[in-house]
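Removed from the display is one protein chain of the complex; every other protein chain stays in position.
Letters A, B, C, D and E mark the chains as written, and numbering starts fresh at 1 in each.
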Amino acid sequence: MGIQALTSPVVLFFVLGLLAAFARSDLEIPEAIAKGMSLYLMAAIGLKGGIEVAESGLDGTVLAALAAGVGAGLLMPVYAYWLLKGLGRLSRINASAVAAHYGSISVVTFVTAVEIYTLQGNPPQGYMVAVMASMESPAILAGLLLARGLGSGDAQDRKALAQEVLLNPSVVLLLGAFAIGVIAGPQGFADVRPFFDGIFKGVLCLFLLDMGLIAARRIMDARAMTWRLVIIAILLPLVNGAIGTSLGVAIGLDTGSAAALGVLCASASYIAVPAAMRLALPEADPGIYLTMSLSITFPFNVLINIGLIGSLAAYLTGGGVAAP
Amino acid sequence: MGIQALTSPVVLFFVLGLLAAFARSDLEIPEAIAKGMSLYLMAAIGLKGGIEVAESGLDGTVLAALAAGVGAGLLMPVYAYWLLKGLGRLSRINASAVAAHYGSISVVTFVTAVEIYTLQGNPPQGYMVAVMASMESPAILAGLLLARGLGSGDAQDRKALAQEVLLNPSVVLLLGAFAIGVIAGPQGFADVRPFFDGIFKGVLCLFLLDMGLIAARRIMDARAMTWRLVIIAILLPLVNGAIGTSLGVAIGLDTGSAAALGVLCASASYIAVPAAMRLALPEADPGIYLTMSLSITFPFNVLINIGLIGSLAAYLTGGGVAAP
Amino acid sequence: MGIQALTSPVVLFFVLGLLAAFARSDLEIPEAIAKGMSLYLMAAIGLKGGIEVAESGLDGTVLAALAAGVGAGLLMPVYAYWLLKGLGRLSRINASAVAAHYGSISVVTFVTAVEIYTLQGNPPQGYMVAVMASMESPAILAGLLLARGLGSGDAQDRKALAQEVLLNPSVVLLLGAFAIGVIAGPQGFADVRPFFDGIFKGVLCLFLLDMGLIAARRIMDARAMTWRLVIIAILLPLVNGAIGTSLGVAIGLDTGSAAALGVLCASASYIAVPAAMRLALPEADPGIYLTMSLSITFPFNVLINIGLIGSLAAYLTGGGVAAP
Amino acid sequence: MIETVIRKRIEILADQAQARRVTDIIDKTGITGWTITPVTSGKGREGRWREERVMGTDKVFILTIASQENAAALAEKLAPILTSHGLLLTMWDVEVIRGERF
Amino acid sequence: MIETVIRKRIEILADQAQARRVTDIIDKTGITGWTITPVTSGKGREGRWREERVMGTDKVFILTIASQENAAALAEKLAPILTSHGLLLTMWDVEVIRGERF
Partner (left out) sequence: MIETVIRKRIEILADQAQARRVTDIIDKTGITGWTITPVTSGKGREGRWREERVMGTDKVFILTIASQENAAALAEKLAPILTSHGLLLTMWDVEVIRGERF
């Protein structure tokens, strides 16, 4: 992603968070503020995606992109599972839980990638937000099937789970705000633009500061991490990112959107999926799945992989490597 | 209120909140954030009202508007009380508590109305903020007199209550910010405009998302609601809104301000009055008064009644029905 | 500081907070919001300082300013200590704790001063933010030496304390954001300007509202305050402010920067130092040190002393008294 | 071994709005102090509630450590308003160090 | 003197995500209510954690006052999932006023 991205305040605040936590500073963002910023970012990204779709309309590739996203969300956990059980030596339960995380997506990784690709002149399409939302849940389903097989759990547990999966807060807020954007359109957006667009990148800076703090603290406390798992947490985003990007190019997405699909595949969930696993697979160890997704894959994606994926997309769509 | 208002992001976020909660999604806004937004909205609306008054000066109708507001705040609880005891079959305590809510006002309903009327070309006058602030407390007094008669409670309780009523946080913040606006004037406001004006509507969106979530959840949990009470919770804002608007026109207010007075009369408190009732009438059932004001009257006003009142005001001031 | 400053919304919100609390209103800002605003203000001030340095480069006076700041931070506690033990009649522990507060700095006092001096046409240099950050900790060291002499505490306590002192959240965030500003430079800042600059003054208003509430409430609850301590809490900022300003002029700072150094010397910490004292001197009474720094010195500085220091700096640099 | 004495620990669940009334009664009973902790949600006969400080419907726990006599006196004073003010009171014996403080 | 009766106070530390499951079991046991309070951080065999509600890793305390039989029934029902669901359960006797409510 070149020099420009690494000197972007967004990335620098993330690095500051990492450094502060590694140095054992007590710097801390109140949880209510972090949660508020997370909701704000989802509402804003959903809304902006919807506005763009209202402006530009949908081209034929949107359905292909949705299908590609959901398909990847269902299949990536399968090979991730075998890797985690084999190379990673995890138990069935833990391997399934981790696999679900890698099949799903991270909103903030996506948002950071959109900022960077837009800076590089390759803004992804607005409908990629809908693709993102549709990729949150399928992997949870895949993960639970891997863990328990068909027909597990009692009726009530299943209902609670279906709700958690289908109506999880991120999905509802992303899709809801997206729909509002489509309905309200550009002139409805004008009034709320200073809030949802003007201050967006600044809020993202503070949110990434917090993510850096949390990611670094978690890995310092981690007990269950092994080198095998660290390797997998870097291998999976590389492989998934390459597959997703190629898939995007194959179905005819533009450079930015193909790269965005790659980033969605490469990213690992650290909000929606952990919440679902806490509910449905309480035996799985959060010390494994959160540390892998949050403390290894997330920084790897933000600092390195977003750049690699962008270059791959530029190369595959014939645009050459994007200028830094 | 026409198509335009219903496609405004502000209203759409409220609807999203209602739908998400009815679908039993876990979407939730941290309470500290909700409280922070509520304080922000009050400070901003107060400040903006004060600035407008500093700019335009006060015309003679302001005193009449204040008197009309306070008078309505004292008298509306009286007929509301009889309706609630008779038709609603509530106990004396509960009827008094509910009546106090309907005599007082809802800041967010007012703010939403101001946004909508301004969109429609009928911005209410800045001093209506002062009218709003002056209408918060009289109804609490009226409600307590209805519940306990004169001379109730011991001296200490009365002191605590007088403080709660006169210095309740909303009144202090609204009037304080209003005064700051008047003193600082337009050029003092310039520096803080991006915060208090620029992002105002966006914050209102998120706040209404939360209101939608809370309103819908409360009605789903409600046990004490009856059809009689539901009818009253729609009847009162209709009647009070019509009376308030007519009163506004009668004392010579412009279309927007008359409609705003109507909205103030139509709206029911869900912050200041519940807090006072918790303190002074702990025997009253919040399951009744909060559900009526928050889950029925508030959505009814935001989605329907603000539009009706706007049309009535336009009709009465001879402007015809406002264009959508 | 003249009429203009006293009608600035920033100062008026502070006064509103004081009045509301003295009138015993329940107005209250959620703690998470207050903490979030405090972090935001530090990140923003650090970032803006760094941007300015990236733009203007550093002139030779910056090292002198840093040395002056650190030196003052180490020496001011010494005479403060004697004053507090003698005139103030405090115990050794309490005198040392209070002295540390007056040697350190208050970020919000500095920020308010920057706003006011900039309005008056004398903006301090960007590097004064780095001077501020470097003045947070030396006084803590000085205070602990006064309290315990050399060689106190066990090894583990010392390590925890060194961390608290060197890596305390304010220092890390101020210096980290400053470094980000220097690296990202003006064009990196453009995207985040609406958040870190546009809404800055508005957030400062709400933060000062909260400071007013807290300052007034604390003094009403104070038991350990004596007239002697009140006098010292006004005397120290006067003396330290005059010394700091003169020092600034002596080392060749411009009017605004010399005044800013004066304000840093005059201000007393109420975040970083109390936290360190809680850890390292738990026997010291927060009822004394917080009440003095927060409830007396802070309002005195914001309402009066910033103006006096600005006039002194203008006088000493030959600019005459600043226009109001 | 350190010496401990037995005191009563009283815990009162109350509406936030009633907290001041309860702590005033504790003060008047001559008990040396109290501590308030937050409550997130609950369910009782009147149904479920969640913390909604915006609407003023949240509750708190008020804890106080007292001698047996003071505890009995406090329970006595609070009993009449328990039902009307929706309070919940439990108490039990605890060991404390520095018993002279309570 | 006010009359008190002895009830069991049960306190369960659980993941936020498991809270609903626990309160459903309390409800089904026929206990009249429960109260949830927040938890900030902790340390156990699996290491230290802090509240991180953004990531859904936080815990809560679930308190309930019940008769001895109901308390025993609840403990019986929760015992099988204590380890798999990472719950921590303690209980002790407390005095309550208005004992007919529990």
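Just so we're on the same page, a contact is a pair of C-beta atoms (placed from the backbone, for glycine too) under 8 Å apart; a residue touches a chain by one contact, two chains touch by 3 or more.
Quick caveat, the model's predicted, so the values are computed rather than measured.
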| item | value |
| --- | --- |
| Visible chains that the absent chain touches, using the contact criterion stated earlier | C, D, E |
| Residue of C:Tyr40, C:Phe110, C:Phe195 or C:Tyr270 touching the missing chain in the full complex | C:Tyr270 |
| Positions on chain C where the hidden chain makes contact | 31, 34-35, 38, 156, 160, 214, 217, 221, 223, 270-271, 274-275, 278-279, 282-283, 285-287, 290, 294 |
| Missing-chain contacts mapped onto chain D | 1-2, 4, 7, 9, 23, 27, 32-38, 60, 65, 92-98, 101 |
| Touch residues of chain E, complete complex, unshown partner | 13, 37-45, 59, 61, 72, 75-76, 79, 82-83, 88-92 |
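Keep in mind that, in the parts below, only the chains that are shown with their structure count from here on.
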| item | value |
| --- | --- |
| Any chain in contact with chain C as well as chain E | A |
| Rotation angle (°) superposing Cα atoms of chain B on chain C, nearest 5 | 120 |
| Same or different contact residues where chain E meets its copy chain D, judged by the half mark | different |
| Length of the line joining the C-alpha centres of chain B and chain D, rounded to whole Å | 35 |
| Centre distance in Å when chain D and chain E are each reduced to the mean of their C-alpha atoms | 19 |
| Approximate Å spacing (C-alpha centroids) for the pair chain A, chain B | 40 |
| Touching two or more other chains - residue numbers and ranges from chain B | 30-33, 35, 194, 198-199 |
| Sequence positions of chain E contacting 2 or more other chains | 53 |
| Inter-chain touch pairs (all) | A-B, A-C, A-E, B-C, B-D, D-E |
